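Heads up, one of the protein chains got dropped from this complex, but the rest are sitting where they should.
After this line comes chain A, so read on.
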Amino acid sequence: MTYSLEIDHLTKTYPNSNFRLDNVSFSIPRGTIMGFVGENGAGKTTTMNAVLNTIKKDSGTVKLFGREMDDKDTDIREQIGVVFDAANFPEVLTPLKLSKVMASIYKKWDQPFFVETVERFKLDMGKKIKQYSRGMKMKLALAVALSHRPQLLILDEATSGLDPIVRDEILGVFLEFVEDENHSILMSSHITSDLEKIADYITFIHQGKILLTEKKDALIYDYGIARCKAEQFQIIDREDMLAYKKRDYQIDVLVEDRKAFERKYGGVVVDMGSIDEIMLLLIKGEQ
């Protein structure tokens, strides 16, 4: 398998802060969408910044399209489209003026494609960005990111704060992007229902550590959450549980293979888990 992005033992510490990225490793196979989930402050944006080389890592390697990027590698940078939560374009510009700036930065800037995308998103080329709504700013940022024809999109909360209609439209754009099997996406989102729809893999991060990377379909269809009574919980082998959380009247146990668990422990109810629930158990549960 070839990878668009390989992160290996990435570590980053900050002076005067307890926060650290601790041996972060995961990879994105070419042609796939990786969802990146975790609490606020878990290290998603820091990881993305380290990938983009906008912060200096302490150790570990980051390979983009098989190559490590250093400060001089502008050609790799051209291959990455980025949309961060705060769209930071100068507010006094119009999309038309912005596109002229971008055309001078990116060698492969595709003006006809930009115009087409802006029209498709129903954005007004002549209107100043400060008059744009949040959704419109996000769409503009996405249009810019796509118009320099990248191979990899890095999206930090690119759909948060947007209404369901706009989100659905944007998810469609992402799937269209990966119609080219050389294209990949790394996207963080708190809206896990979006990831359940389009992501191929999910990586969970917590306090700077990667908890799990797994195929989304496996998480939804194979993993499960067993709802146990106290006496049922007693008889479950430790190796059959990934995490558990005691509630008032039941104990929720995260299991890797729902069907095998049901066969082994008859009578225990095992639900399919959503990404939200799995995340909750991984983070809040006991191992």
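In this section, a contact is a pair of C-beta atoms (placed from the backbone, for glycine too) under 8 Å apart; a residue touches a chain by one contact, two chains touch by 3 or more; residues count from 1.
Convention: contacts and distances are computed from a predicted model.
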**Study point:** Candidate names "Carbon-monoxide dehydrogenase small subunit", "Sigma factor-like helix-turn-helix DNA-binding protein", "GntR family transcriptional regulator" or "Lipoprotein"; UniProt protein name, chain not shown
**Key:** "GntR family transcriptional regulator"
Check your understanding: Taking the entire complex into account, which one of A:E179, A:E231 or A:E286 touches the absent chain?
Key -> A:E179
Study note, to complete from the structure: Given A:R20, A:K197 or A:R227, the residue that touches the chain left out of view is A:K197
Point to revise | chain A residues that touch the omitted chain in the full complex | key: 31-33, 168, 171-172, 175-176, 178-181, 197-201, 215-217, 220-221, 272
